[in-house]
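Here it is, the structure in full.
Right, chain A next:
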Amino acid sequence: MEAYVGYFLYLLSLLTVGGIYAIFALGLNVQWGFAGLFNVGIVGFAAVGAYTYALLTTAESTFHLGGFGLPLPLGMFVGMIMSAIVAAFIGLICIRLRADYLAIATIGIAEIIKLVLKNETEITNGPRGVNKIPRFWEHFSEERFYSSWPMSWFGTSENWEAFFDKLPNWYWQPLFAATILLIVYIIYRMLERARTAPWGRMMTAIRENEPAARASGKDVTRRRIEAFVIGAAIMGLAGALFAQHLRLIEPTNTFDPAKVTFLTWVMLILGGSGNNRGAILGAFLIWTIWSASELVITGSIGLISNIFSTLDPSFLQTRAGFLRMMLIGILMQVILQRYPEGILPEVRPASPKADNNDAGLTGETK
Partner candidate 1 sequence: MTQPVLSLNNLKAGYGQTEILHDLSMFVNPNEIVAIIGPNGAGKSTAMKSVLGLLNISEGTVELNGENITDTPAQKVIEKGISYVPQTNNVFVNLSVKENLEMGAWTRPTGVEERLEEMYVLFPDLAEKRNQAAGSLSGGQRQMVAMAKALMVDAKILLLDEPTAGLSPKYRGEIFGTIQKIKETGVPILIVEQNAKQALGVSDRGYVLVDGANRHTGTGAGLAADPEIARMFLGGGH
Partner candidate 2 sequence: MWEFVNYYFIPGLVLGCIYALGAIGITLTFGILRFSNFAHGEIMMSGAYLTWTVMAAFTALGAYFGFSDWALHPLIAMVPAAALVILIFLATDRFFYKPFRKAETIKVVMASFGMMLIIRSAVQVIWGPNQITFVRGIAKPNATLSEITSNMGLQILMPNKHLFIFAGTIILVVALGYLLNRTRIGKAMRAVSDSPDLAHVTGINVDKVIRATWIVGGICAAAAGVFLVMDTQMLETTMGFRMLLPMFAAAILGGIGKPYGAVAGGLIIGLAEELSAYPWIGDTPLLSPGYKTGVAFAIMVVMLIVRPQGLFKGRSF
């Protein structure tokens, strides 16, 4: 029985983190797949969302600004807004320029965000990071939540305490995973709607033939900034969920650009950029490979170090991690060269007849 719970929880964690990455990939799909904007600072937007959420929702602390103990959804929402504001700043400057400049600027802003997080110790607790970040569902079992409104309406603190004592300590895990999957689904539906709506078709038109789109009087720069900001807001939300999942965030290892930004890119390209389902599929697929390869590596290192007892297993452990990163990098190159469309190629929202919502019918502007 215990073993099955273990497998079940592993599966849930795959779904949880895979789902968070799916949200990152969806956000990137708006920027890259829809609008052709090259963002290599995903980790920066993630960090903004995560830190905003963390500072707003944690209990008051002497280590960092706040926490303000605000409701969790509010923290997530403000995280999105903050991420969107950063994106608007970058977008307004760089989107009118050549695509390379946006790439450089996004990598730059991600670095600057990291610098701020590291150096503004009064606000962020610097390299030590923010901990005890409330996680959805699990937070109900914290005293500061059940002892106050609205949970206090339904039971006294003692009752709640007794209630949570009876639940297995992983009770929140399926609920948290389900919440994330629900968020993935909602974002997916919204993006699908946007994609087939006039806005989405205009994005396609701009990406495929910018001069023609400009000539027909479309405000190309504005549309692009919109896509960039929306994508960043989604990434900010994913960042907030990431903070919930980890509960402790710090500037360097949590937000390692190599990992977050790069994995998201590989996910989107593998799944099929421009295709929302592809983004989700790619995220779960790559995350499963990534996570399973860790198990395989750990297992084989255990085996090797049993045979060759002179080897230091921690040495192999760190090297193997980088080797895995390198292989993922090579995988990305292979996909780029051989399978540029990904598993699920982009489906053009061509004819309004194919749209199953009214937005398509009214949307025949041109």
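The criterion applied here is as follows: a contact is a pair of C-beta atoms (placed from the backbone, for glycine too) under 8 Å apart; a residue touches a chain by one contact, two chains touch by 3 or more; residues count from 1.
These made the cut because all candidates are chains of the complex that A comes from, given by their letters.
Just so it is clear, the structure is predicted and the values come from calculations on it, not from any experiment.
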- Could you work out which candidate touches chain A in the complex, given the options 1 or 2? 2
- Item | Residue ranges of chain A touching candidate 2 (in the complex, touch as defined) | 36, 38, 40, 93-94, 97-101, 103-105, 107-109, 111-112, 115, 118-119, 257-258, 262, 265, 269, 315, 318-319, 322-323, 325-326, 328-330, 332-333, 336-337, 340
